[in-house]
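For this depiction, one protein chain was excluded, whereas all remaining protein chains were kept in their positions.
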Amino acid sequence: MSEQNKNTVDVLIVGGGPAGLAAAVRLYELGIRDILVVERENEPGGILRQCIHDGFGVTRFGESLSGPEYAARFIRQVREYGIRVMTGAAVTNITPEREVTVVAREGLTVWQAKAVVLAMGCRERTRGALAIPGERPTGVFTAGVAQAYINLYNRMPAREVVILGSGDIGMIMARRLTLEGAHVKAVYEVQPYPSGLPRNIQQCLNDFDIPLYLSHTVTQIHGDRCLEGVTVSQVDERMSPIAGTEEYISCDTLILSVGLIPENELSLDAGVQLDPRTRGAYVDEHLQTSVPGIFAAGNVLRVHDLVDFVSMEAEALADAVHKYLAAGDLPEGKVKLTAGAGVHHTVPQWAEGKEPFTVSLRVVRPMDNVWVCAKQGGHIVGQKKMKKALPAEMIQLKVNPLTGTEDVEVYVQ
Amino acid sequence: MFDVLIIGGGVIGSAIARELGRYRLKVGVLEKNTDVCYETSGRNTGVCHGGFAYDRGSLKAKLCVEGNRIMGEVARELDFPLKRCGKVLVGNTQEEYDRLQEVIAQGEANGATGLRMITEEELKAMIPGVKGSFAMLSENSGILDPFLMTIALAENAVHNGAEYFLEHEVTAISREDDTYVVTAGGETFRTRWVINSAGLGCGKISDMLGIKGYKLIYSKDDYIILDDRLGRDLPMPIYTVPSNTYMGIHVTPTTDGNVLLGPTAEDTDNNSWYGVEQKNLDYLYEEAMKLWPNFTRGDYIRTYCGILPKWVDDEGRIQDYKIEILDDIAPNAVNLVGMESPGLTASVAIARYVIDMMQEREKFEENPDFDPIRKGIERFSRLDEETQARLVEENPDYGELICRCQKVTKAELLQAIHNPLGVHTVTGVKYRTRAMMGRCQGGYCQMRITRMLEEELGIAPEEITYAREGSRMFFGKVREV
Partner (left out) sequence: MIKEFTCVVCPNGCRITAERNSENEEYKITGNACSRGLTYVRQELTGPVRTFATSVGVTGGVLPLASVRVTAPIPLSRVKEAVELIHAQTLTAPVHAGDVLLHDFMGLACDVIVTKTVEACPEEAAR
């Protein structure tokens, strides 16, 4: 693309979902005017458009909203401020120099951005990624796809349903399908504990007498055209199926709620380094990635439990981008944060540590009455006591300013 | 009344249909499935073989070498992806070294060229991370897109006048005077010539023709597909040292950059069960790790299974291709039995061989209007940004990316939905465009694609067919409004 066809912009935000919209609004409020949000759908809102259940916004707004209402709060602000949003537009490439290619019906454009905000969200793990044995009939859907068909596209894909995975979307779909007249036979979870939030187990499963079987998984898919049934097996502590425990369950639909993966293909093209644990970018407390001027927040960084925290993280990101634009760069985070005993991952993974900052983390298994601690060279730099810690929930830990460049270990005891 | 009816629209049937377009003949193709590559032709490794792995003097060897030789020209004419990237057979022991020497000698006797031994250093310089102490390199081997090759042959056949009858399974064949009466999909067809290129169904059709006694076994191959980021570091297929009947498990890049692990090759008497088995998935992981440990289970995006028909003798030994016209039992019927690997590579050579046999009995008049050229759907994702910008300007549908991970535009999907064969399935769109073939497996785009199918074809949600006949996707609408 020749130079004269290149547009410039201060901040280009990739994705107009909860993270992108919240970042845009806060950036505007901080005085940044030259913002472009690029959204592939015909309207902003991201995944919230199909999450019609309520429960969003309790932390951020102090009231319980449906997904579309939660998104509308930010969309209204974006419109009021006149922030530019390109809809029906897909980013096809980002370079390490922050040159962004956008394809839309109106044409292909290239943008040179001072800062790029990655807010692409995540995708669902599929049947193929799990490599569940059997044939490939219709009727096997990820929970999000079933949700889109039912809530956005007015298409009914299910009657007799088995759900694999106790992720939140899967449980929410159990209730949704039940309200739409489908029969949800059971939810099977391979882990010995549920992977979604306790409230969803109560109000999506227990309320409708849908049984949840822990330490179980689907070991075979049956049907050469349409799904006819699944074989379910118990698993041992290493999550391997136990021979002799197989049970055939007839069903026409298998819903998978087996994990979300941050959507970082564009980030990789831009040279952003990813953390194999979060599958999102390595960032410092300013949410800057390994490529200067490229920032990330929301589910593209790591999968969140609640959208409220996505918005709040994106707002923190906006503060950092504001500083970056004013100063031309941000100090590099030189202190490494490591996930110690009982901790699956931390965000950020690096810190400058001049100011106090918050680390968010997830634990590897459910635990009661624990201390969550951060330690640098023998000194506790942050700790909190928790009555219970669940892998389903993100834990926020405040960390005091750091001295030196020694690693900070975050652990549970 | 047809001059030639071809039973089976796989890669061989479609190659025959295409090559018959060179003559003034009325050609029909009866295909039992909803598209042309739902069985063996679409379910394989997509390798263009060199021809060294088959017995000296066999039809398999001869037609494979010839098919490989002409593949470049065929791919250019028909616009399907072919990469002559070469391939290696890696070994570690003296026994394997000796065996590879034999393979080279056998290959050269078969007429294959570009075969040589390479050292460990050469091997590792060519393929980062490969395991092996030495290898045989076959320079002329390559990879191709088996779906697009079959579709291209079929579309070019249709362009030159052949008629495809999808969802027409042959249920009876009889001979009345000098014509065959073929019942398929509840309809009756009359033809002067009939060709059995039914692939997995070759035994059944052979029996219907009165040619009895072929013993067939089926070899079931499970595969794993890896994310298309991995193909960037795999320039060519990696094979183990083969026997003449089993190529061993291999690690193969596709023309789209995915990596295939497989096949497992298990004998079965079931030629229609396409289930992938856990034990095979575990085995593929173990074996592929021994060749190319550059992947993890996190790179899996899909699994699949293919089945090959193999003609065996009474002792169960796999036989060569059988391509015959038995004038006394079934005159004007070409019977193809045991058309397994390297059928994809050899398909056009097989077609020409078949037509030569037919012409020994009847001289066909040349068709001066034959057009060997077929243009595929332009892949937006493969174009440079200048060309992409121009396309979007000319047609805004190119500016609408429907499948994000494979970067497939609405313009491409519309062409695929309105394809020349009249295929109306979801996988028909998938194989023609690569939409839904990426790492999210349609998580983002399948809703849009099924809606486009409904709108473009004017059909109800219940009528959307995923792949095989009867594979419905929806029970209807959530609300009738």
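By letter and in written order, the chains are A and B; residue numbering begins at 1 in each of them.
One rule holds in what follows: a contact is a pair of C-beta atoms (placed from the backbone, for glycine too) under 8 Å apart; a residue touches a chain by one contact, two chains touch by 3 or more.
Worth saying up front: this structure is predicted, and the values here are computed from it rather than measured.
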### Option touching the unshown chain, where A:153, A:188 or A:350 are the choices
A:153
### Query
Pick from A:305, A:352 or A:409: which residue touches the chain that isn't shown?
A:305
### Query
Residue-wise, where is chain B in contact with the chain that is not depicted?
477-481
### Query
When the complex is taken as a whole, what residues of chain A touch the one chain not shown?
49, 52-55, 58-59, 64-66, 68-69, 72, 151-154, 175-176, 179-180, 197-199, 201-203, 207, 305-306, 388, 393
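The criterion applied here is as follows: only the chains that are shown with their structure count from here on.
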#### Entry: Mean-CA-position distance for chain B and chain A (Å)
38
### Query
Touching chain B in the complex: which residues of chain A?
1, 40, 88, 90, 92, 101, 103-108, 110, 123-124, 126-131, 133-139, 142, 144-145, 148-150, 152-159, 180, 219-221, 224-226, 265, 268
### Query
Which part of chain B faces chain A closely enough to touch in the complex?
224-225, 229, 272-278, 281, 297-298, 300-304, 385-386, 388-389, 392-393, 396-397, 399-401, 404-405, 407, 439-444, 446-447, 450-451, 461, 466-479, 481
